[in-house]
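The complex appears here without one of its protein chains, the remainder shown in place.
Moving on, here comes chain A:
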Amino acid sequence: MVEIFVKKGARVQYTTVQNWYKTVYNLVTKRAWVEEEGEMVWTDFNMGSKLTMKYPSFFLAGKGARGETLSMAMAGAGQHQDTGSKAIHLAPHTTSTIVSKSVSRGGGRTSYRGLVSISPQARGSKSKVVCDALLLDPESRSDTYPTNRILCSDVSLAHEATVSKIGEEQLFYLMSRGLNEEAASKMIVSGFVEPLIKKLPLEYAIEMNRLIDLEMEGSVG
């Protein structure tokens, strides 16, 4: 359980990289209360565990408060990463951004589960949700379960979701330049998560890249 109170005008970024054993059930509550002109940023990277259910949330309670979640999940054989975020707009002119990227391979499963709730008094609020999923093989699976509860008409809400498969053509292109199949897949995956990795503090970024490489090792039969 993580609870954060962001006072007026403050900014908090909370970064988590988890790589639990593949037997662990990882059920976590993370929530933040954000006051006037405050900003909360969750960066949340989930690699390990058998099942993760985690939806970092922010209550945008003060006027002009901002919340952002950058979520990355990777699921391999026997894993289910059920992750997402909750944005609860309680005050006028509040802004939320949720970016979720997931990679499924070897029959692994990822889900995006999200809530955007905009209360009647949250006039002029904005919310943007982007979920991108990458599937490395036909056995893997990805689902999106967005909930949007909008009780105010003066708001802007955007939701985008994409699912892509690692393309035979992309692999062939990279392999024709000398990269073997594993190196080529790694390159495609690291390119896919790069926009999120870029937002991490450097030490974490390096660690994440190494973890992804490790997870991808031997993923190509």
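FYI, contacts are C-beta pairs under 8 Å (C-beta built on N, C-alpha and C of every residue); 3 or more make two chains touch, one makes a residue touch a chain; residues count from 1.
Note that contacts and distances are computed from a predicted model.
In the listed set "Molybdopterin synthase catalytic subunit", "Neutral metalloproteinase", "Fe-S cluster assembly ATPase SufC" or "ABC transporter substrate-binding protein", the entry agreeing with the UniProt name of the missing subunit chain is "Fe-S cluster assembly ATPase SufC". Within the whole complex, the absent chain has one touching residue among A:41, A:75, A:155 or A:188, and that is A:188.
Here one chain is not drawn; of A:5, A:25, A:145 or A:172, the residue touching it is A:172. In the full complex, chain A makes contact with the omitted chain through residues 167-170, 172-181, 183-184, 187-188, 190-195.
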